[in-house]
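There's a structure below that I have some questions on.
Note that one protein chain is taken out, while the other chains of the complex remain in position.
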Amino acid sequence: MAFDKMELRDIEVWDGNFAAAQALRQCQIDVVAAYPITPSTPIVEGYAKFLADGYVEGEFVMVESEHAAMSGCIGAAAAGGRVATATSSQGFALMVETLYQASGMRLPIVLNVVNRALAAPLNVNGDHSDMYLGRDSGWIQLDAYCPQDAYDLNFIAFKVSEDHDVRLPCMVHQDGFMTSHTAQGVHTLADDVAYSFIGDFKPMNDMLDFEHPVTHGVQTEEDWHFEHKARQHNDLMTKVMPKIQAAFDEFEKLSGRKYNIVESYNMDDADVCVVCMGTSVETAREVAQEMREKGIKAGVVGLRVIRPFPFFEIAEALKGVKAVAALDRSSPNGAPGMLFNEIAGCLYNTQERALLSGYVYGLGGRDLTKAHLVSLYKELQANVDAGKVLTPLQQFIGVRGPKLAFL
Amino acid sequence: MSEMKKIKNLKEFSTSADRFEGANLLCPGCAHSIIVREVLNATNDDLVLSASTGCLEVCTAVYPYTSWDASWIHIGFENGSTAVAGAEAMYKALKTKGRLKQPDRNPKFVSFAGDGASYDIGFQWISGCMERGHNIMHVVLDNEVYANTGGQRSSSTPIGSSSTTAPAGRVSYGEKKNKKDMVAIMASHNIPYAAQVAPNKWKDMVKKIQHGFAVDGPVFINAVSPCTTEWKFDPKDTMHLTDLSTDSLVFPLYEIIDGHELNITYRPKDVVPVEEYLAAQGRFKHLFKDEYKYLIKEWQERVDAQWAHLNRREEARV
Partner (left out) sequence: MANTGWNEFEIGAMLRTFEGKIDDIAGTLQEDRAYTQNSSFSASVADWRIEKPVFNKDFCIDCQFCWIYCPDISIISRDKKMIGVDMDHCKGCGICVEVCPTNPKSLLMFSEQADEEAELAQWPAKDKEKK
C-alpha cells in the first residue's frame, strides 16, 4: 500500500465531522464523490486533506452538485468498490432522486448526513428535516448522538451495508453543529484494528468484472416492479437488524463500546419516558436523572437505528411505561410527527397501551433546554396521575408567540 | 494503451462481433442502434457503458431483458455521464490499489444519452464530467426531440419543426428557437476531442470514435439520429434522411481538437438544398405553405452561414 498510517492517541479531541472523516480514512474508501454543503463540508474536506497528505489512497471526485455526488457514488459502487460521501439539508434534498436509485440497485454506499433544516426559510442549523426526508428511501439509517457515535457508527455502516446478505446503502446521521462542530473526546481505534473490523471490500455484481458483464438500473413495469420493491422491503425488514446487532456485538468486543438498536436509559422502572433522536437524547438523559431526584421515575429511549424502524425493540423498551412523549425535530407540516406515528404503531396492539403525546421542537437549530424537558416530564407525570392525556396530542416547544398545540 | 482495432474497409469492419443485441424495443428503422453499433464496434476493448433515461435506455433494458453484451448502468435522466464517470473513478482507484480482477484490460467508458438528456436536463452533469477530465466518452443520440415521451421540444429542436409542445398550428409555425450549439459549448471546456458524426458516414464516424478512445480525457460526440417516429418519415428511409442531413450541411461533420483546432471532415461533392432535407420530413410539412416559405429561405441562409463559420474557423486554426 502506498499510503501512510496515522498514529492516533487513545483519545483525540474531535468534532463529529472530523471523527467521521477519520473513520472514512480508516475504512480506506476507494471513491468519494462529493459536493460541499454546510455543516457537512468538513467531512469531505478532511478526506481530501488525508488524500493530499498521503494517508489514504483512492479517487476523490469533487462534482458540481449533490445530485451528481450521489450519481457518481452509484456509478462507482456499481463498478465494485468502497464508496462514501457526506451531505446535509438542501444537498440531501437534491440527492433524493438518486437515493432511491442507490438502494433499488442494492449498492452499498455510506452517506454521512449532518442533519440540518430544510428551507424555506433558509437555515444552516441542525434539525431533523433532512433525516426525515430520507426515511422512505430504502436506506439503512443510523443515528449518532455525539462525535464518538459518529466515528463508531461509520464502521458499523460499512460492515452492515457491504454484507452480501444486505447490500443496502446506509446513512450515518449526526446533528448539524451540535455534534458536527462540537469537539469532544473521542476514543479511537488504531488504523489496522479499524480496517480489519470492516475488512476488504468484497465485490458483487461489479461492472468492472469484464468476464461477467452485468446490467444495472433496468426498467420494470407493472409485471415486475412490485416483486423487486417487495424484495427490498423484505430484506430491510428481516435481514438488516440481525446484521446490525451482530456488528454492534463484535464492535463491543473490539472497543468496549456498546451500542443498541434502541438505547434505553433508566427504563427498567420508568413511569414516564421521552423518545427522541440525536443530541437531544443526551440532554434528556441528564434531565431524566434529575427528575428521579424530584420523585418522577423518568426514562429516555433513543433511536440508534431509524430505518429499518425498530418496531418490536421500541415496544419492548416501552413495556411497563405509563406515559410516553415522542419528540419530533422536523415540522410535520399537517400531520402528527413521524416518531409519534411510528410509536403509536408500536404501542397500539400492546396489552398496556401507554399514554402517548407528541412534541415538535428544535426547528432550525433552536435549543431544547433542560427546562423544556423538566416541564415535559411533569406533563407526562400529570397524564399518568390522571390516567389520560391532559394536553393536546401535539405541542410545540420553544417557539415564540401564543401556545401552539393541536389534535 | 491498447492497440487500436484495424478497420480498413467495411468488409473488415463486418467481421466485428456485435456487443449490442437485437430484439430490443427500438422502433423499426431507429438510427440509435446504428450509431450504438458503430461506436461499440470501433473497439475490441472491454466496455463500461451507461445510458441516460430515454429511447435507448427504455428499449434496451426492460426487465427481464438486456440488449447489452457489456457492463451497463442506467440511473436517471440527467446523470448517465456521471454514472460512467463514477465507474471510471473506481477503475482508477482499483488500478492504483492493485485490486482489478482483470488488470490487463483497457476498458472504454461510454455514456449514451439523447439530446434532451444532454442539451437540457443532463447539461450540468455533462459539463461537470467534461471539466473534471474523466477518461470517458459522452455520445449524444441527437434526434432533436424528446422522442421517448412522445415528441416534446428540447433545446436541440430546430426552428420551424412541429413538436407536441411547440406544435405548428393555425397561427404558429412550431419551434421558434434555434438549436443550441452543443459541440461548441462542449469544446469550450477545452476537452481533447469533440466531434459531430453521422452513421451514414461510417468511416468518418468510426475514425472519430477511435480518436476519442485513443485520447486521454473526456470526449464529446454529437451523432445525428433521424427519428422515423418524430421526424415523420418511412422507417426504410432512415439512411436516406441521414444522407440528406449531412449532404445539405444541416449536420456538418467536423471535429474540434483540444478545444480549438477545428477540422471539417466531410465535404459533400454535391450539396443538397436544405429544402430537400425539410421536404423529406413530416415535422416540417407546414413550412411548405405559402406563408411560411420564407422560413425555408432563412433555413438555407442559416445553414450557409454556419458552414461559412466552420470553414473560417478551420482556416484560422483557432
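Here are some notes:
In order of appearance the chains are A and B, and numbering begins at 1 in each one.
FYI, contacts are C-beta pairs under 8 Å (C-beta built on N, C-alpha and C of every residue); 3 or more make two chains touch, one makes a residue touch a chain.
Computed from a predicted model, the values in this text were never measured in an experiment.
If you put the hidden chain back, the residue from B:Ser52, B:Ser67, B:Ser81 or B:Gln281 that touches it is B:Ser67. From the options B:Gly114, B:Pro199 or B:Pro218, the residue with contact to the unseen chain in the full assembly is B:Pro199. Listed here are the chain A residues that touch the chain not shown: 104-107, 167, 205, 210-216, 218, 220, 223-224, 226-228, 230-232, 234-235. For chain B, the residues in touch with the chain missing from this view are 10-26, 28-34, 37-38, 43-46, 60-61, 63-70, 199-200, 202, 228, 234-240.
One rule holds in what follows: only the chains that are shown with their structure count from here on.
Averaged C-alpha coordinates put the centre of chain A at 43 Å from the centre of chain B. Residue ranges on chain A touching chain B, taken from their complex, read 1-2, 30-31, 33, 57-59, 61-65, 67-68, 71-81, 83, 97-98, 101, 203, 206-211, 213-221, 224.
In the complex of the two chains, the chain B residues touching chain A come out as 46, 48, 50, 57-58, 61-64, 66, 68-76, 78-79, 82-94, 96-97, 99-102, 105, 107, 124-125, 127-128, 131-132.
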